[in-house]
Each structure stands twice: as structure tokens, then as C-alpha cells.
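Excluded from the complex is one protein chain; the other protein chains are retained at their positions.
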Amino acid sequence: MQPLLEVDRLCVEFTTRHGSLRALSEVSFGIAPGEVLGIVGESGAGKSLTGAAIIGLLQPPGRISGGRIVYDGQRIDTLPDEAMRRLRGRQIGSIFQDPMTALNPLLTIGQQLVETIRTHLPLSESEAVARAVSLLEETGISGAAQRLAQYPHQFSGGMRQRVVIALALAAGPRLLIADEPTTALDVSVQAQVIALLKQLCRDRGMAVMLVTHDMGVIAEACDRVAVMYAGRIVEIGPVRDVIHSPAHPYAIGLMGAIPSMSGERERLLQIDGAMPRLGEIPQGCAFHPRCPQAWARCRSERPELMPAGASRAACWLHDAGAPR
Amino acid sequence: MTPLMASPLVEVRELSKTFDVSAPWLARVIERRAPQFVHAVDGVSFAIQRGQTLGLVGESGCGKSTVARLLVGLQTPTSGEVRLDGIDMTQAFASGQAGTLRRRLQMIFQDPYASLNPRWTVADIVAEPLVEHGLLSGRAALRERVAELLAAVGLSASDAAKLPHQFSGGQRQRISIARALASNPEFLVCDEPTSALDVSVQAQVLNLMQEIQQRHGLTYLFISHNLAVVRHVADQVGVMVLGRIVELADRRTLFSRPAHPYTRMLLDSIPDVAMSGRVRQPVQGDLPNPLQPPIGCSFHPRCPHANERCRVERPALQAIGGVQVACHAAEEGRLP
Partner (left out) sequence: MSQAASAPGTLRRFFAGDLWHSFTHSPTAMVAAAIAFICIISATFANVLAPHHPFDLATLELADSRLPPAWLPEGRATYLLGTDDQGRDILSALMYGARISLLVGFASVLVSMLVGVALGLLSGYVGGKTDGFLMRVCDVMLSFPAILVALLIDGIGRALFPQSHDALAYAVLILAISLTGWVPYARTVRGSAMVERQKEYVQAARVIGVAPLRIMRRHVLPNVMGPVMVLATLQVATAILIEATLSFLGVGVPPTSPSLGTLIRVGNDFLFSGEWWITVFPGAMLVLIALSVNLLGDWLRDALNPGSR
């Protein structure tokens, strides 16, 4: 199936007075319609930046310095601002981490929904209101018609996130970029929001790019997952395979570091050291200083994504000529 | 449980803390509003044995952070008793003679970026308890001890001259731990120490904390909203809702046979990384509002087993089947 979104060797750089820092390096992946792709990584890995670059919200001094982003066959990273603005919301929706700041505290939910709907769709006021009500109902908010007149502070955290999702879906986008949508929510509410996202994705045939650091959310919600490290994708594949049999040493370490809810209690697997800062990414494979299985080639040559079981990993261990 | 147990290091009995969140006096008089109170902690009781870890879990607003603050003297309890090794802590803190007591307990905070003074060097930060309690004097002695502490948490002596902003989140948390260990405390209150850290860094810090606990025989109160983490570190687990403990059990029992409906719901909500195919039952409804807590059991609006009694009568924490549970359904044997 033709991917709805295709990111090809995307590079993002930041120009500071210390020189140019590469925050994203040759990031490539695709999302098919109706698929949920998870982008997982720790802080500083570049996952939020990827989302921001795709949706055209990179803040200077950051800029796209290489690669292409193709949406529905059309290249969007070179679009002028006005065209990108129209694309945003209509074709690509986005939801961010903090539901508190995503909504304008001075306007009612109804006003914000109607404004968004009428910006992108040629509907009359009453049609827009009707659509707003149906959107709220779709996201599981009961008594939607009455709640349109309420302000954000009258909603709880989980409800607010549902409203944010409704806003993102207002114009019927085909791609949704969700950046840490459940991180600020409590566990019980998290489960509800994840279930909602999955259901919406199924019902509308939407593609979702879910950015998070929480592996549990990935396991629940995603079909495929890409693991990011130091601005590059180190492993990408079906979620089951990446979680149960990770191929890249970093992914292996990551899985082992997560405390489990079952089985005997053992010492958590520890990856010594820390993710390198932007200006200190080593030559060759970015992970090699912390990798227990690094060998000579890892230090000098940077690996591309190569087949490793059912997924692909950027690791020389999976190359034909690797030492066993 | 051995019949003859040593007395616990930390004992908390009917601890309560109520905050007055009423509108200002003038507004209340004009609008005829009643004063409003939040029972952040409402009759909490538990005991921690020496060398053990009690994990307190719950969602936001359940009062677990307030319990932590009450235990270290950052807040004064409205009522109830807190004892460290038999000493009444509330009295000690109030009387201002708490010096020796404060040396024996310490706290580790959640935010690694705000828990270190950005203008102080690491050496000064770590040495502060030593200086404050007069445990060591002389630059050489302090320097040596700081180097010792930094080594114990996996940092190097050369880090002592640096400033906090030169370190990552995980390293800052290690510095916090080094500071906490400076006065050789017996009891450590850890308020979500790894919640702000990445998973791999969390693993490092948790492993470190367990190592230190074993080496020094420390007692921990570990607060977290992450059940998997609590399962990993705690010996005993307490589940809190709206200021009350609804279940208190040892780790194995709580996670394999949870008694309280809320605990079951909580465990059920956790995303299943192992993807065992378990069907999750997301709970309906929202978190209760601490300003308007439900009458009776605080969980009854969301509980599938609630009956009339639950709506009216608040259940007490009782020993049922080897664990402590506050639930009418459990008491009446109605739970499957």
C-alpha cells in the first residue's frame, strides 16, 4: 500500500554560536493509511522534533537541512507558509502533551471547536455546531451539546485531552501526529485515551504517528514502532517483534530496563552512560560507546538500517560480515 | 510475619492533614460561602520495618506526596502521630530541637532540575547536611567526605567543583542521593525520584538506590504513581485514594491477588508491555474531585461492586485475608 506519509532521509540542524548541530540525521520511515506508527525514544532523541518538522512547526534556529517529507504524493517540506497552514489541520492534525495549554482558557470549548471547523471547512455556523457536537460525542464526552458552552477549566485532565483530540479531528485529517498524548494523564485516564485513539483510527482509517517515551503505550496502541537514539532511527519494525525480540543493542537495553509487571523481580538491565548531547555525537554508530557488543567497524562507520529478523536495525551485528 | 517482630523504625498512626482552601474572608462574607477544606491526608496508618521499603501508590490528588512531606516535617499534621524509632516527630519538629532527628531522615525529590541550587557547586550542595549539623569541619575533611559520597553514587571527585547545569537529569538525581546520604541517615523518603527520568536512566538510579539500601541498611518510603517501579523496589505496598489507604499488603500478594476494587482497576489499567494479550478494561469515569469527595467510600462512583452501604458508610482499614483492605465488599465477602 502506498504510504500516506513518507519521510526520506530527513535532517534537521540547529545553528548556534558554537556551530551547526545536527539534531536529526537521515531519519526515514513511512506510515500507511489506517496504521499507527510509534516513535519511541528517550529525551533528546529527537522524536518530538520529527513531529514538529513534519507539521512545519520547527522553531528557528532549527531548520530542515536535508531530505524530504512527502504527504499523499506531494512534497511538503518545501511548501510556503500559507500552503502549509492550510495543510495543517485539514490534512494533518496534531495533539500535544499538555492538555492544559493546548486550549485557550478564555474561550468556550464550543467557540474553539467551531472556529477550527470553519477555518478548514465551508460550513455555516449551525452546521459547524452540529459537527462539533458529533465530534465531542465521538471522543466520548457525554452531554456534548451542553458542554459546548463550558470553559476548559471546567473539564478534568482526561476530558480536556479528549477535547483536544476532537479539535485535532475537526476538519477530518487523514494523518494525526500525537506527541506524548498520555504522559500528563493518570494511569486510569491514560488507558481510556489510548483506547479512544485506537478506535478513532479504526473508524476513520486515519494514520497516526504516536510519539512517546512510554513503551507501555507503544505496546498497547501501535502497529509498528521506530526506536530513536541521538537523532536517528536505530530500529523499526512490527511492534511485537521489536518488543519481544529487539535486534539493536540499545533497544535490547531499553526493553531490559523497563520494570516488568510479571515474573520474578530481578536487577534491571542497565545501560551505562547517557545519550550523547547534540554536539558530542560520536563517529560511526552513535551508540557504540555504551554498547556491550561494539567492535571495530562500529567505531568508524555509521550503520544504515538493515534487515534483522522481522524488523530493521541500524547495527553492524546484523550485517553479513559481523563477528559472531 | 514473625510473631515477635522488632519494633518498626517508622510508625504512622491516623495521620491527617487538612488544608483550608476557603475563599478570602471578605468574599465568603459577601457571597455567603461556606469555608472549604481539602482532606489531603485522612487517617493514614502504616509501619515500616528497618531495612524495608514501603511503596505508596495512587493517582494525582491521592495525598501520597503530602504524606511524604508530613513525614519529613515540611508540613505539620492536623492530627495523628508519626514516630521515628519511637520518637514523636511532630513534637520534635515543633519544639525546634529536631537537629538529631533530622540527621536520621532525608528526602529525595522528583524534579532533578529544581532539587539542586543552580548557583551552588556540587561540593557545597552535597556537604550542606554535614555543615548544617556540624558533623565535619575543616575543608580537607569535607572535601574527602564529598568525594567519598560522589564515588558511592557513581560520580567522580572532579565533579565536585562543577555546577548542576553541567549534569544530566540522571546525574543530578545521583547528586541528590549523595546529599541525602551525607549525614548517614536511617530513613529516606523518596518522592517520585525516577518519574522525571528516562527509562534507561531510571534503571540506573533504581539499581543504585537498591545497592545503597542493602549496603547501609536503609529504610525507604517510596512514593510513585508507576506501579511497575513500585513492584520492583517495594517490600510492602500501600494504595491511596483521596487521602486514605484503601489497601496495604506485601508486594507479592498485592500484585498477584489484589483485594480492593481500586487496586484491581489500577493494575488493569497499566499498559501491558509484555503484550500477553490480556484484555484491558479501561475504567469509566474521572478522578474524584478532592474538594467534593464522595460520601462514604471514596471509590464507590467508579466501583463495579458498590452497594448502598458503600454510598453511605466509609469503610475502615481492616485485616482481611492477610492484607489490610478498606472495602465493604471485601469485608462482606462479595468480591470475586
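By written order: A and B. Residues from 1 in each chain.
By our rule, a contact is a pair of C-beta atoms (placed from the backbone, for glycine too) under 8 Å apart; a residue touches a chain by one contact, two chains touch by 3 or more.
Not measured: the values here are computed from a predicted model.
By the touch rule given at the top, the unshown chain touches B in the complete complex. When the full complex is taken into account, the listed residue touching the unshown chain is B:Arg143, out of B:Arg50, B:Arg143 or B:Arg314. Checked against the full complex, the candidates B:Gly43, B:Gly61 or B:Pro129 give a single residue touching the omitted chain, namely B:Pro129. Only one residue from B:Thr66, B:Gln106, B:Gln171 or B:Ser298 touches the chain missing from this view: B:Gln106.
Taking the complete complex into account, B:Val72 is the one of B:Val41, B:Val57 or B:Val72 that touches the chain left out.
Residue-level contact of chain B with the missing chain is found at 72-74, 98-99, 102, 105-107, 109-111, 114-121, 123-125, 127-129, 131-133, 139, 142-143, 161, 176, 179, 183.
In this section, only the chains that are shown with their structure count from here on.
The centroid of the Cα atoms in chain A and the matching centroid in chain B are 32 Å apart. Contacts from chain B toward chain A in the complex involve residues 59-60, 168-171, 198-204, 206-207, 210, 225-229, 231-232, 255, 265-267, 269-276, 280, 282-284, 286-287. Chain contact summary for the complex, chain A toward chain B: residues 42-43, 156-159, 186-192, 194-195, 213-217, 219-220, 239-240, 243-244, 253-254, 256-262, 265, 267-272, 274-275.
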